[in-house]
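Shown here: the complex without one of its protein chains, the others still in place.
After this line comes chain A, so read on.
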Amino acid sequence: MSGDLLGDKKLVNAACLDLFLQELVPTSIRVSQNLNDSATSSQSSTSKEESVEPTLIDLQLSTIKGDLPGGVEVFESSLIFSDDVTVRIETYGFNLGMRLAELLMFHGAQSNTYNKFVDVLEILKFVCRDVWWSLYGKEMDNLRTNHRGTFVLVDSNYKLISRINSAKGFSDTLTKSKIYLWFPCGVIRGIVLSFGIDCDVSAEITKFPAVTFNIKTTINN
């Protein structure tokens, strides 16, 4: 089946979703930075009253140097590689996956597309077709399995990173787009777990912007 399980109803504008997901990594870094800031100055922050300022063009978004609206200096923070940031991004994806699975299954059951899954392979097929379709408007390009619980999904043009290009060169582009990949890893893990199967998901960029997702489940079929 191809097409959106959610039907023709366009619930979220694709461009809005793209731009929103772009903010994933910068926002996550800022949250970590703010948490670090408040941890180091915990005694003074209690006395200082929180003031809310309107966002202006020259207002620092966090204490990271040069972090101004519309800029990309936030990516230069060393926090980008910290577990705090990557785990947070993965958790966003995970929570989204858990909920999205429910939503898609509800609509799938209504249209009698899906009622239940018999094995893990079908769940992964569901990820490849319907989850990817509803998130990115396309299906995964390849699905392979060793029939021992390990799956490899390939998206030859992964939308979230396909237009990323750093002014500092290709290796910088690669390093920073890898951080974004924690999000789809979390989505896949959330989907699979909502069917009661625990798995580890990792992603790698094989040939930019192609992304390979490795999924290791404990099920051996």
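As a convention for this text, a contact is a pair of C-beta atoms (placed from the backbone, for glycine too) under 8 Å apart; a residue touches a chain by one contact, two chains touch by 3 or more; residues count from 1.
Quick note on the criterion: contacts and distances are computed from a predicted model.
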Task: Listed names "non-specific serine/threonine protein kinase", "Ribosomal RNA-processing protein 40", "Eukaryotic translation initiation factor 3 subunit L" or "Trafficking protein particle complex subunit", matching UniProt entry of the absent chain - done: "Trafficking protein particle complex subunit"
Task: Among A:91, A:113 or A:165, residue touching the chain not depicted - done: A:165
Task: Hidden partner chain, touching residue among A:5, A:25 or A:215 - done: A:25
Open item on the list: Touch as defined at the start, partner being the missing chain; which of A:107, A:129, A:176 or A:189 qualifies?
Closed with: A:176
TODO: Just the residue numbers, please: which parts of chain A touch the chain that's not shown?
DONE: 18-19, 22, 25-26, 57-58, 68-72, 75, 163-167, 169-170, 172-173, 176, 180
